[in-house]
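Notes to accompany the following structure.
Yeah, one chain of the complex is gone here, protein chain that is, but the others are all in their spots.
Going in written order, the chains are labelled A and B, and every chain counts its residues from 1.
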Amino acid sequence: MSESSPPSARCEVSFTVNGQATTLQVYAMERLLDVLRHELSLTGTKEGCGEGECGSCSVLMDGTLVNSCLIPVLQANGASIVTIEGLTAKSEAQELQQAFLECGAAQCGICTPGMILAAFHLLSKKPQPSVEDIRERLAGNLCRCTGYMQIVEAVAKVARCGAAR
Amino acid sequence: MNNSNIVGTSVPRLEGRDKISGKARYVDDMELPDMMYGATVRSKIARGKIKRINFGSDIHWQEFVIVGPSDIPGKNCIALIDDDQPCLADGVVNHPEEPLLLLAHPDRHLLPKAVEAISVEYDSLPAIHKIEESETLAQVIWGADNTFKTYLIEKGDVEAVWQTADYIVEGEYTTGAQEQLYIENNGMIAQFDAEKGITVWGSLQCPYYIHKALMKLCGLPADKVRVVQMETGGAFGGKEEYPSMIAAHAALLAMKSGKPVKIIYDRMEDMAATTKRHPSRTRHRTAVTKNGRILGGEIEFTIDGGAYKTLSPVVLSRGAIHAGGAYYWPSVRIRAKAVATNMPPHGAFRGFGAPQSLFALERHMDRIAEVVGISAVEIRRRNFLKTGQTTTTEQVIREEIDLDKLLDRALELSGYHVKREKFAAENRHNRGRKGIGIAAFLHGAGFTGSGERHLGSSVAIEGCADGRVRILVSSTEFGQGTKTVLCQIVAETLGLRYEDVEIAQADTQEVPNSGPTVASRTVMVVGKLVQSAASGIRETLKASGKIGDSYSAEDFRKACRAQVQEHGKFLSIAKYEQPDEVVWDEEKYRGSAYAAFAWAVYVAEVTVDPVTYGVSVDDFVALQEVGKVLHPALAEGQIIGGVVQGIGFALYEKVVWKSGRMQNGQMTNYIIPTSADLPSIRVHFEELGNVHGAYGAKGIGELPMDGPAPAVVNAIVDAVGVPFNSVPLMPEDIFDSLQQRAASASLLGSSQSAPLAREKR
Partner (left out) sequence: MRAQPAEYELVVPGSLPAVLALLAESPGQWLPIAGGTDVMVQYSAGNLPARKLVSIWNLPELRRIDNLADEIQIGAGCTYTDIRESEVIHREFALLSTAAGWTGGIANQNRGTIGGNIVNGSPAADSLPALLVYEAELLLVSKRGERRVPYSSFHTDYRKTQLAADELIRTICLKKRFSEYYAHTRKVGARNAQAISKVCLAALGRLSNRVIEDVVLAMASVAAVPLRLRKTELLLRGKRIDRPLTNLARTTAAAEVQPIDDIRSTARYRAAVAGNLVAEFLEQLRANEKAK
């Protein structure tokens, strides 16, 4: 174990979360996930693994899907973050959330916020994904309850409705 | 009274809105004022005596709350079947990761370093890690002979069958440990108040298990312990008994510090320290006629329980009872035992012993078929249990089950015969070797034998001031749909709207003990009680003249409001009574083991890749008879989820052990299937009403875990022609076996492999 380094100082980090400008005094290496959950009480984003494998911590950062457990908060300085609370408040993912309900895509619900973020991001990049596309692009979000089928069905349902319009 | 068909339709999940919006509250989402965080100091060795515990000099220990065995007010144990498992190891450790000390601090970031700063000196003792090692008794680590429990099931005359058999088929089958891998790690918050006592909130399946354990640990009476379930992010049995341990830890820290304490495991700790599916070894020796009929046999079923008894006797029981599967055994002797090793105790995981013994049996059936020279389909047809016949425990099958027909339907749905022919032809030309395999099986719902009677489950329904009714049960929701289905049942029973029924949070202060949420019992057993209690509510309102024999939902709500206004909140209670025909002899382990069986035939289609030896499951048909399907989407979701866990059990999920410690305790290295790894799982139901369950329902939660592993491995064997008798079956194992076969073929100068059985004549 190396000799202990002097503790570093907190620094100022400013970003937008769910449309709201926020400035915090935090340690630069706090994980974005922890800042969201503890400083901002946005507990909808979950920790499942702490290693970027399960996707439960997925958020949008400048429109891009990322695992917030792997982002030092200082790297989010100046960014625009959207969490499940934001999507819900702005009804942006309403169709998707409704489809999740109708198709039984949420069982225990712990992977669901991350899954909805990932699906939302997928549909924003590819409004008419094939089932293969959906399966591939959700592969970074692990679910232990559903076996994925009803989740894929929910996303496909929204994609089809999107096509109809 | 007009039923709007609530039962049998896919109503919205009761708590679904909260789950899709991020509002659902899991234990780590909750904070209490002044809360501290807790962490656990754990053993780094598998077995030894603690000589000294050293606290590193770099840490400001005075800021920490430190709890050791001497701080335990009551008994240092996690009370379960036995009291042998300590809450904190006291002088002796028996498995890696065993808890030694507890720390708490207001800043959670300071804990990991503090934990690392505590070093323990041990006098190591030789440790054992395998069933075979335990059996040698070179080291006796538990009791007199390392044996937690044995069962003997005997039927007919086993000695006689060997004489008349045309074939005697032997086989040994093993299954490895499996991690439940709920996506939400274990967590608890505890608070202590001298007046109110201990309150814990957490991720859990069985509030009353924890209640009982904390009473003993803290030396507190029942009304001074309160357990509250938070939204729970997956459990699968992994939160049946383990939460009592983490609740105990949080409680001790809360008592010592006088502050609320939260303990949340990270993934590495959860994987390494908590329970896993029991590894198993099954040995079959079966006497068979030349037509493939089973005359009888001996089954030796052994599971590795880890270092303490915990629930091993119950897992053993279920595994032993299921060891004969869906077939008729005129004579059988099943010897079952659970042995001790220096591993973290193994525990409940969906299926609870049955996936282990059924894997062995269904592999063995294919083996018997091969020896006798008939097909995998025929061997099953000729041995299926029929209505009126008895199981291995001599339980008479009373329902009108037709497994032959179920098998036919599964074969048709999967295109089995056409595919089998097609694959045989294709395999000659193509490199990818395709195969198709079957598993036929059953799963008993509810507690075994007199278990339900001993539980004496109790439920209550409350009439509320707003005219709605409220269900009070200790049965918990953790994704399987408990809340939704129980509300459906009550709504349907009373002729109310689904929205007119609510269900209380599982809080031991508020709800009666309806038993643990395990054993696929909730809908069948608790649902039936809830139905009964609902009728009681209706009777009360009728008796008071507020409703007649026929009424609308609006009438009911009005009547309920009036009743509460006049007399205050009113309750209807229902308590479990064992049905007369469920008779069980605990001594001889004979009789009606379960109130109901669900039946299934699964068919798996695979391709074995000749370049990578990897297996892809290309199609999967899951056909089951589960009584009445109360909620199609939930039922389908349960089956698909269980099948995927079963596929994981077969092909992906390997626990890598070193000296009793899990080495691959990260999601990067403990592999479960992703959405890109699976075919569509095709789920179909047959419905045969069950008189014991609410609206004819049987349990379904665990059934889908039993079939996939043997179906998949049978398919792999069909594809490559090498017998595989273990799961998990990794590409590396397939490669090694193919190598061996190639090597021995060149040795023998032929393509014949070693004979599979001793022929009697």
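Heads up, the rule we're going with is that a contact is a pair of C-beta atoms (placed from the backbone, for glycine too) under 8 Å apart; a residue touches a chain by one contact, two chains touch by 3 or more.
Please read all numbers here as calculations on a predicted model, not as lab measurements.
On the side of chain A, touch with the chain left out of the figure occurs at residues 2, 4-5, 7-8, 27-31, 34, 47, 50-53, 55, 58, 64-67, 69-72, 74-75, 77, 118, 121-122, 136-137, 139-141.
Against the chain not shown here, chain B presents residues 109-110, 112-113, 116, 266, 268, 610-614, 652, 656, 663-664, 666, 668-669, 671, 673-677, 731-732, 735-736, 739.
One rule holds in what follows: only the chains that are shown with their structure count from here on.
For this pair, chain A with chain B, the centres built from the Cα atoms lie 30 Å apart.
Contact residues of chain B toward chain A in the complex are 10, 12-13, 15-26, 28-29, 58, 180-185, 231-236, 266-267, 478-481, 633-634, 636-637, 640-645, 666-668, 672, 674-676, 678, 680-681.
Chain A makes touch with chain B in their complex at residues 4, 37, 42-51, 53-54, 56, 83-85, 88, 97, 100-104, 106-113, 116, 134-136, 138-152.
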